[in-house]
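Up next, subunit A:
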Amino acid sequence: EPALIFDLGGKFDKSFNEAAHNGASRWAEETGGTYREIEMQSEAQREQALRRFAEAGSNPIITMGFGMADPLAAVAADYPDTTFVVVDVTWLDAPNLRQVGFAEHEGSYLVGMMAAMASKTGTVGFIGGMDVPLIRHFGCGYAQGAKAVNPDINVVANMTGTTPAAWNDPVKGSELTKAQISQGADVVYAAAGGTGVGVLQTAADEGILSIGVDSNQNHLHPGKVLTSMLKRVDVAVYEAMKAGEDVETGVFVMGLSEDGVGYAMDENNAPLVSDDMKAAVDKARQDIIDGNVSVVSYYENDSCPALQF
Partner candidate 1 sequence: MTVPAIELKGISKAFGPVQANKDISISVAPGTIHGIIGENGAGKSTLMSILYGFYKADKGEIWINGSKTDIPDSQAAIASGIGMVFQHFKLVENFSVLENIVLGAEDGGLLAPSLAKARKELKELEEEYELFVDPDKRIDEIGVGMQQRVEILKALYRKAEILILDEPTGVLTPAEADQLFRILDRLRSEGKTIIVITHKLREIMENTDTVSVMRRGEMTATVKTAETNPQELAELMVGRKVLLQVDKVPAQPGKPVLEIEKLSVTDSAGVERVKGIDLTVRAGEIVGIAGVAGNGQSELLEVLGGMRPGQGSIRLNGEPLPLHGPGSDGQARRAQHIAHVPEDRQREGLIMDFYAWENVAFGYHRDPAYKRGLFMDNAALRADTEAKIEKFDVRPPNGWLTAKSFSGGNQQKIVVAREIERNPDLLLVGQPTRGVDIGAIEFIHKQIVALRDQGKAILLVSVELEEIFSLSDRIAVMFDGHIMGERLPAETDEKELGLLMAGVAGEAA
Partner candidate 2 sequence: MEFFVTLIQVLDSTVRLATPLLLACLAGLYSERAGIFDIGLEGKMLMAAFFSAAIAAVTGSVWLGLLAGIGASLVLSALHGLASITFRGNQLISGVAINFLASGMTVLIAQSWFQQGGRTPSLFGGGRFEPINFPFAEALEGVPFIGPIYSELLSGHSILVYVAFLFVPLTWWILFRTRFGLRLRAVGENPAAVDTAGVSVVGLRFAAVAICGILCGIAGAYLATALQAGFVKEMTAGRGFIALAALIFAKWRPWHAMWACLLFGLLQAIALRFQNIDLGGVVIPVQVMDALPYILTVVILAGFVGKAIPPRAGGEPYVKER
């Protein structure tokens, strides 16, 4: 029986964790299987939860977020017969670990292009969650995409906080959005988990466009969300559950070519995205896959050519 450990923010954050939840539910529906799950309430519980599930014989144990890296490093070796899966971690060294990363910068590049094309003011915003390299990685791809469309575009970027609480702070998301609007932004991209709910809400209230993240968030405010940067966490979880105990270990990075990231189109945002926009973005996607365009990764550079944090 597999187990799934959500990160702080909870499985209904409409974003990262909810994607995992969706993947797991899909697996359960398709196979009729059951799985155990738990939402973290605080940092201190991570290790306990891992051990509890391992003791109870769950396999594989799928965990969400980079916060699990350190606990996994401590726990995995104690349970060599259990396979652990971790999303958003790619740097650990353990034989019974499947590490899944995503090329978020590539997906963010595409939605950055769309933001620039939809913007009338020449200013677009980025609101990150917790200020960590991962989120800068998102922002950096986004800024590059926007600048590719309009080299003069102004990208305003803010982070919500420095701790995991930043994943779940809609009030602050809302205030930051208002601040960015006053600086002229008319499209904002929220890469902030549950905080994004506040960003999208305020953008809709104030009549500007927003861009969701991780899950498809277009439906939250139909006609007000330009698109969502999809990060197929659901696929990663689904596949890990499907493979079961024999899930392959190692490091896996999913980019545009693997359909690990992308942008969301559905009836909710169809009126917002013109055929021209779509054509331009699809072309860029193909160029990236073909290697004609390269998006700089913040991870590899530790700095961003298009955006100052």
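Regarding candidate selection, all candidates are chains of the complex that A comes from, given by their letters.
Keep in mind that, in the parts below, contacts are C-beta pairs under 8 Å (C-beta built on N, C-alpha and C of every residue); 3 or more make two chains touch, one makes a residue touch a chain; residues count from 1.
Just so we're clear, the structure is a prediction, and the values are computed from it rather than from any experiment.
Candidates 1 or 2 all belong to this complex, yet only 2 touches subunit A.
The part of subunit A that touches candidate 2 in the complex is made up of residues 10-13, 39, 158-159, 161-162, 168, 170-172, 174-176, 178-179, 182, 194, 197-198, 201, 220-221.
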